[in-house]
Structures are given as structure tokens and as C-alpha cells.
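The structure follows.
With one protein chain held back, the other chains of the complex are shown just where they sit.
As written, the chain order gives the labels A, B and C, with residue 1 at the start of each chain.
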Amino acid sequence: MTFWLIIAYSLLILIGAVLLYMTFRKGDRRYIYLAVAFYVIFPVVITLDLPADISPEVLQLYEAVEALPDSSTVMLTFDYYASTLAETEPMSRAALRHLFGKDCRIVTMTTIPLGGPSISERVTREEAAACGKVYGDDFVNLGYKANYVAVLKGMGNSIESIYPTDNTGTLLSELPLMRNVQNYDDIDFIFVVADNGVVEYWMSIVNAQYGTPVGSGVTAVMAPKIYAYVGSGQMTGLLGGMKGAADYEKLIKRPDFAVKGMSAQSLVHMFIICSVIVGNFIYFRERKYGRTGSGGKSA
Amino acid sequence: MTSKRPDIARFIVLFQFAFLILSSLTAAANGTAGDRVFQIDRLNALVFMIVFSVVILIYTRWARQGRKLFIRKINGLDEVEEAVGRATEMGKPVLFIPGINEIDEIETIAGISILGRVARITARYETPLLVPVRYPMVLAAGQEVVEQAYLEEGKPDACSKDTVRYVAGEQFAFTATVQGIMMRERPATNIFMGAFYAESLLLAESGNAAGSIQIAGTAQPSQLPFFIAACDYTLMGEELYAASAYLSREPLLLGGLKGQDWIKMILVLSIIIGAILISFDAGEWFLELFKSV
Amino acid sequence: MSFVEIFQIWLIAFFTLALFSFLYKDNAFYKLAEHVFAGLSAGYYVGLTWNSVIIQQMYDPMIINGKWYLFIPGLLGLMMFSRFFKGFHWISRFSLAFVMGNTAGIFLISELHGKVLPQVQGTMVSINPSQGFGPTLLSLIIIVGVVSTLIYFYFSKEHKGLLGGVARTGIWFIMISFGAHFGYTVMARVSLLIGRVQFLIDDWLGSFSQIFS
Partner (left out) sequence: MKTTVPVIIAFLSGLVMILAFFFNPEKSIIGRLEPEVLSWVTIVGGFTLLLGVVSIVRVNFNAVRRKSQDWPFKLALLVSVFAMAIPSVLPSSWSPLFGNGPGSIYDWLFNYLDAPMMSTMFAMLAFYIASAAFRAFRARSAESTLLLITACLVMLWRVPMGEVLLKGIYPGLPEWINTYIMGGANLAVQRGIIIGAALGAAAMSLRIMLGIERTYMGK
């Protein structure tokens, strides 16, 4: 097995080097595209696994959820588009497994019109079925309503005024779970999974004005911005991108998609770093000896 | 029309003060926090808003009175005219994207304002302008500013109805279409001004591959690194909002920038004072001034 | 897998590969995908707006709940169509002014209250050395970083002398932050590609065995 792994790694390095060489030789950025494609496809076929530490923000979120009393009510949002599913869906799944495992009651909703309701419906139902949870008693899917600023504000007053019915059109009063949930006062924690700026409104409207703690899972691109809010205490913990999701999967001891995806990540990251180092090496050589006709710059 | 404006300005300042006094009275007269008609917790925000408005309006007033107000050079904005000129020389169009958000986002309005300035330049040079937009309301606003700009430059006929066009409702469908425009119409200059999200790099890299000069501006901190990497000039955060004033060279608008600087200095001082007070465990009351509920 | 399911997978795979083909160069497949995509998404917004705005937010409340006053935004909306009539297009400015003024009102207060105040407050951190070297250094980095970034945006003076020095520190901080952000984002982007590749390999290539068996 180790032998084949060594062969596999040598192959990876060799092909990367050839493609990088071609990039410089031809001055064509498409060789880089080819390399990226190769490094993503390879680990999907052959699985590689490496250990890693858990970031403190993920731990903070995990501990905040862990510290909730059993059977508390948690709101879980699906504020993401289908386009970021690879990053966000594992977060939602990990959160659902963790919360269902603690017998929490879950209210889900979305501020995304395009696909939001169907994603939340599909993911929650699948996870609930796996945990043996019942719709209406253990979880409720409110679905989507337009104009999220008004929705977020309105739910502070009364959830029912915004969502007279759930996603499938059942009156809230007919759902046992919703009878004890009037507004944010009855919700112990809000777990936002988002790929866009809505997460900031959850803080600036809901956390700031109603005091309900908000934790979030966001795409890696948004994470640095949201760090600012973890630092200022407006946000309780943060999952950033696939690594955050993988960390969370490890914490709840249910490694899945995110953990697997990390090896492809490693390869692409390494390739980019190597290409930057080689690029600079050649740049300095060219500057020292004058331009030598290689098309490196236009690549 | 111009003579009427100071009256509105004076009115708003007076109004705000009256509002402040009235609300403090209501607040004082009222019972516990939850019962109050006025949200007394937000008094600091009200005071801040008033100070902010007053400072900006004072500078605007000074600008109107003809005081010389110096504004430093903003990299990127000086290049707009040059970049349009380049497109003219090459006989290729200029592509302008006022962000991908709806008009209920102030960044989009900033983008539309800049579009007004850029359209004047393209009108002057008679360079074709392409403005794909993602929301119908932005389409309406965009058409309005472009038509007005061409009218004021005396070239209403150079502006076609489809200069500003609605191309697609969804973020990435919009991006796919713009990528296509970049590859087929080969604009010599791409200007991105407004709220951009993940598509920033898709747009900027395609534009780069097509060999266009690119000037970008956004207040989304998460997209700035990509514009910096793939565009020739990038306006960061505040500079986007300053752009329309800067391009217009109207003293009235530039006055506001001075006001902003003044507030910025107050904030910098507050941060330093606050940090020092906190270091000696004496800053709780000071932090309270900046609370937001 | 049923025939319909296989058809759906092949359809998705076709458009996925057609869009990816743009990476090689602009071609007819990409053009087809691009135009279909643009058309569908425009159509999608028609359906979405019709159902969730016109019906749910205006027609239903007006007819069922008797909120008759909703005719005002309706009228403002209709005024937008004055754009189609030469000489009357200025009427649409009323609606634009309403929307833009509304946005301006929201942002004037929400930017100051929701962003400036808490961010300024969050920056007031203790630099008392008694808390240890690490936290003090972090506090100093944050304060110097925020202040110098703000100074970088100072428009009223040329960046020379002391101001220039601080502004230069600001641009260094900005570059460090942007580098960090760029590096941090790579992961998100690769994640998305992994998602697509998994689809192509698991579902699409997987369907071949279904077809041939």
C-alpha cells in the first residue's frame, strides 16, 4: 500500500512540474487550469488522509452548541444558494446531526428564494430520517419569505406574523413545536449557515436588537470578514469553509464529505504555492539577466 | 433650484435637533425601557447621526461659499478618462458594470452615480458604452442617468435604448453573459463599480484574458483582494463612495468628503482614547457611548 | 436508475461541460449554455417576482386582507412604465426617488449604528502590558491596523510627512490582509470544483455502467 502511495505522490509531483513548465514555456494560463483539474480529480479517485488541528472558532461554536441544555429550541438557517452547496451543505448536515443528537428542537428557515426552501427541505428530512426525528415535533421548516430585513425584524415580534404557515402550507398553530415558539425569546441559539451578507443582518438585527446568541457557518470567502464579529463578541463561533466543516465533523465524530475533500484541497493549495515560488524565481532571474523571451509574464 | 437647497439642509439640521430634544423629553417622561415610545437605547446613534450630518453639511456649505477645499489625488479615478480615451483610440467599447446588487443597496446607487460621470466622458468621446445590469430597477436608474448624461453633453442620439441592458436575473448567469460579452465584443476598458461578490474574479480574470484595461471599485472587503490581483486600478471601500464626487469635480460634493475626514479623525481619536482608558480599567463609560442595540 | 433520471444527469453533465469548455476557449457549446442560462434565469425572476411579490405581497394583502393602501406602491410601480413613452419618462423619477430615498434613509442610520459604532467599540481594546505579551501585541496590531487603514483613506491632505508614514503603514496592513484573504479563499473555490467533479465522476460516469448493463 505504501509503495503505491509513493508511486501516486511521485506521479502527482511529476505531472504538476510538467504542467508548470509548459505554462512558462507557452505563456498560456490554460496549463494552470489543467493542473488544477488534475489535482482535484485525482483525490476523488484515490483517497488520501492527513491529520490536522481544530481552529478555535470552530471549537467555540461546538462548545456553545454543546452547552445548550438538552431539548432547547435552535433556529438553523439555510441562507445559501445551490452554488455553494459543496461548502455549506456539510455544515448544515453536521449541525443537524449534532443538534438532533442532543434532542434539540430545530426550526429551519431560509432567506434564499432560489433553491433555498428545497435545499432545506431535502437536507433536514434526510438527516431527520437518519436520526428518527418527527416533523412538527422535533423540527419545523418555515421556508422562504421575501425581504429578509423585514423577515428578520418581524420574527422578533412574532414568527407567526411573518410565517403564517410552514414551507408546505401547514398552519403554524397545527405544529406542536411551534406552539411554544412565539419569537426570538423562545429560541436559545441561532445557527446561521450562509454564503452571503445575510449573516451580518442576523447579527446586526437579531443578535444586536434581541440578544439571541448567533453562531455561523460561512463560506471561506466570507470568513475573514466575519472574524471581525467573532472578535467583537457579536458572533458566537464560526465555521469557515470546508475546513471549518471538516473540523466540525471531526468534533461530532462523524467524518464525512468535508473531511474527504480536504486532500484535494491540500494538493491544489500546494500546487498554487509551488507555482508562485517558481514564478518568482523565474521573475528574479529574468530581472537579473534581462528578459529572455519566455512568456511567463503574459501567462 | 440651487438656491433652494440650503433651505432643505437647514431644515434637516433643525429638524434633527428638535427631534433630539423631543425624544429625550419623551424618553425621560416615560416608564421602563420596553414601554417607551422612543428607543432611548439608541440615543447615542441619534447624536452620532446628528453630529455626522452637521459636519458634512457645514463643509458642503463652505464649499458652496467658494472656500478652497483640497482633495488628494485618488489613484484609479484619474485613470478613468484616460482608459475611456484608450477605448476611443482603439475603436472599441467601454464596459461598465454597476455591481450586481439591487438598488436597495447603497453601493449600487454609488455605482449608478459613477455611471453618470463615466457616461458623460463616453458621450464626449463618442465611445460606445455597454452597461449590462442584473436587476430591472437598476436598469431603469441606469437608463435614466445615461440618457441624461448624453443629453447634457448634447449627444442624445449617440445613446441607444440598449446601451443599458438587462441581461439575466441570476448572479452567475449574469457573469456567464458578461464573460461572453468580454470575449466577443472585446471592450478595451472594463469598469466595475458597485457591490460585487464571488463573480468579481470571474469578471476580472476574463477581462484580463481579453486584454482589457480594468478599473474596479467596491466596498465589499472580501472581494477587494481579487480586484487588486486582476485589475489595473482598484478603488477600496470609501473611495468608491468618493468616486462620484471626485469625478464630478463639483465643490458641493467634494465638501462632503472633507466632512467625512473630520469624522474619521474623531473616530481615530476616540479609538486611541478608548484604548488608553480601557488599559487603565476606566473605560466602561466610554465604551457605553459606542454601544449599538 | 430510470430513463428520466439518466436523462437528467446527462443534461446536467452536458451543460456543466459546456460551461467548463470556456476555459479552453469561447465556443458554440459555451454560447449555447450561456444563452440558455441567461434566459432561464431571467425567466426565473419573472416567476419569482410574480409569485412572491406581486401576488403574495400586493394582490393577496389588498384583496384578502383589505390593505387598500397598497395601491400606492402599485401606482409608483406603474409609473416606472412611463419610461416607454417619450416625453413622460421623467414621471418614473418619482418612483426611483422613492426607492433611492428609502435606501438612503436605511443606510444613513444602519451604517452609522450597525457598523461604525460597534466596530469602533470593538477596537477599543486594552494595551495594558500586565495582560501578557501576546494579548498586548495583538491589541496593538489591531489598534495600529484600524487607525492606519482609516488614515490611508484620509482625503484632505497629501500623504506626506507623518500622515504619509501612517498611511504607508496602512497600505502594508492592507496588503497583508488581502494576501491573507486571498489565501484563505482558495479553499472555498476548490470546494466548489470538488462538488462539480464529484458529480461528473460519481453520477455521470456512474450512469455509463447503468446504460451498458
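The working rule: a contact is a pair of C-beta atoms (placed from the backbone, for glycine too) under 8 Å apart; a residue touches a chain by one contact, two chains touch by 3 or more.
For clarity, every value in this text was computed on a predicted model and none was experimentally measured.
Engineer: Just list which of the chains on display the missing one touches.
Structural biologist: The chain that is not shown touches these displayed chains: A, B, C.
Engineer: Which is it among B:128, B:259 or B:274 that touches the chain not included here?
Structural biologist: Within the whole complex, the residue contacting the unshown chain is B:259.
Engineer: Could you tell me which of B:74, B:121, B:230 or B:278 touches the chain that is not displayed?
Structural biologist: Answering carefully, the residue with contact to the hidden chain is B:230.
Engineer: In terms of residues, what is the contact footprint of the unshown chain on chain C?
Structural biologist: 8, 11-12, 15-16, 19-20, 22-23, 31-51, 53-54, 57-58, 70, 72-74, 76-78, 80-81, 83-84, 90, 93-113, 115-116, 119-120, 122-123, 134, 137-138, 141-150, 152-153, 170-187, 189-190, 192-193, 195-196, 199
Engineer: Which residues does chain B use to touch the chain missing from this display?
Structural biologist: 1, 4-5, 8-9, 12, 19, 23, 34-39, 42, 45-46, 49, 52-53, 56-57, 60, 102-104, 106-107, 109-110, 112-113, 115-117, 135-137, 139-141, 144-145, 147-149, 151-152, 161-162, 165-173, 175-176, 184, 198, 201-202, 204-205, 208, 219, 221, 224, 226, 228-230, 236-242, 244-245, 252-253, 256-257, 259-260, 263-264, 267
Engineer: Tell me, which residues in chain A touch the chain that this view leaves out?
Structural biologist: Residues of chain A in contact with the hidden chain: 23, 29, 32-33, 35-37, 40, 50-53, 55-56, 81-86, 114-115, 118, 146-147, 149-150, 153-154, 157, 220, 224-225, 227-228, 231, 243, 262-263, 265-273, 275-277, 279-280, 283-284, 299.
In this section, only the chains that are shown with their structure count from here on.
Engineer: Tell me which has more C-beta contacts between its two chains, A-C or B-C.
Structural biologist: Answer by contact count: B-C.
Engineer: List, in ascending order, every residue of chain B touching at least 2 other chains.
Structural biologist: 170, 172, 221-222, 292
Engineer: For chain A, jot down the residues that touch at least 2 other chains.
Structural biologist: Only 83, 114, 204, 208, 221, 224 qualify.
Engineer: Residue numbers of chain A touching chain C in their complex, please.
Structural biologist: Those in contact with chain C are residues 30, 33, 36-37, 40-41, 44-45, 83-87, 113-114, 144-147, 149, 204, 208, 219-221, 223-224, 228, 231-234, 240-243, 261, 264-265, 268-269, 272.
Engineer: Inside the complex, what are the residues of chain B that reach chain A?
Structural biologist: Touch residues, chain B against chain A: 170-172, 197-198, 209, 221-222, 292-293.
Engineer: Across the complex, what residues on chain B touch chain C?
Structural biologist: Listed in rising order, the residues of chain B that touch chain C are 42, 44-45, 48-49, 52, 69-72, 74, 103-106, 109, 137, 140-141, 143-144, 147, 166-170, 172-174, 176-177, 179-180, 183-184, 221-222, 224-226, 228-229, 236-239, 242, 257-258, 260-261, 264-265, 267-268, 270-272, 274-280, 283, 286-287, 290-292.
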